[in-house]
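The complex appears here without one of its protein chains, the remainder shown in place.
Now for chain A:
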Amino acid sequence: MSAIVQFENVGLRYGLDSETLSDVSFSLAGGGFYFLTGASGAGKTSLLKLLYLAQRPSRGVIRLFGEDVVTLPRKRLPGFRRRIGVVFQDFRLVPHLSAYDNIALPLRVSGMEEGEIDAPVVEMLNWVGLGDRGQARPATLSGGEQQRVAIARAVIGRPEILVADEPTGNVDADMARRLMTLFEALNRLGTTIVVATHDLPLIAQVSGAQMMRLDKGRLADPTGTLRYPPNSQGRA
């Protein structure tokens, strides 16, 4: 499979601080399932921010869908962002919008006609088990329900890449398992999945997934070769 994401010697520095990410190089194949792991503060969220184009690197080259996005003019970024779904660590649901409207956001942003929005949104609400909570505001939803709304919002536009930052950080083990099942189902439909987590048992549950480990802003494997988690070796 061809590389959908390529990082080459990428460095990221916030202001005058030392580099948060240093010499990060890797490539992700389209349709793969990847875990990004590492201790808190290792740089996982920063790397994901580069991936979903919330940040530009201080140095290095990032290619998404075959194009260098570091030098990409700002006005072309929206087109790339629409191809990437993001599940934020803090969900980032719009607080004054209902679950329905939050999930419908990417479709409205992409310019879909209002009459065509209802069916996919209702389907997505049912898919994440919130069919009867469509009109609920985020504040009235539990952490797990908010998480599922965030996931539904991230995947409703059928993104080519789904990026999830600690998606199981706020849910119990059972919900975490169910979320992974959702991601696997999406992955089987062809979406490349990138999940940042430090939950190693969770990684072990997804067969065929590959893992990158960050340590103090550097990929732990200096060659950049992705490794299988221990219990899934040889199953890819």
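Note that in this section a residue touches a chain if its C-beta (ideal position, glycine included) is under 8 Å from a C-beta of that chain, and two chains touch if they have at least 3 such contacts; residues count from 1.
By our rule, contacts and distances are computed from a predicted model.
Considering only "Carbon-phosphorus lyase complex subunit PhnI", "Branched-chain amino acid ABC transporter permease", "Cytochrome bc1 complex Rieske iron-sulfur subunit" or "Cell division protein", the record for the omitted chain gives "Cell division protein", by its UniProt protein name.
One of A:92, A:158, A:198 or A:216 touches the chain omitted from the figure, and that residue is A:92. Of the candidate positions A:3, A:77 or A:220, contact with the hidden chain is made by A:77. Here one chain is not drawn; of A:7, A:35, A:52 or A:183, the residue touching it is A:52. Among A:106, A:120, A:144 or A:167, the one in contact with the hidden chain is A:106. On the side of chain A, the interface with the absent chain consists of residues 52-56, 74-75, 77-82, 86, 92, 94-97, 101, 104-106, 108-110, 113-115, 157, using the contact rule stated above.
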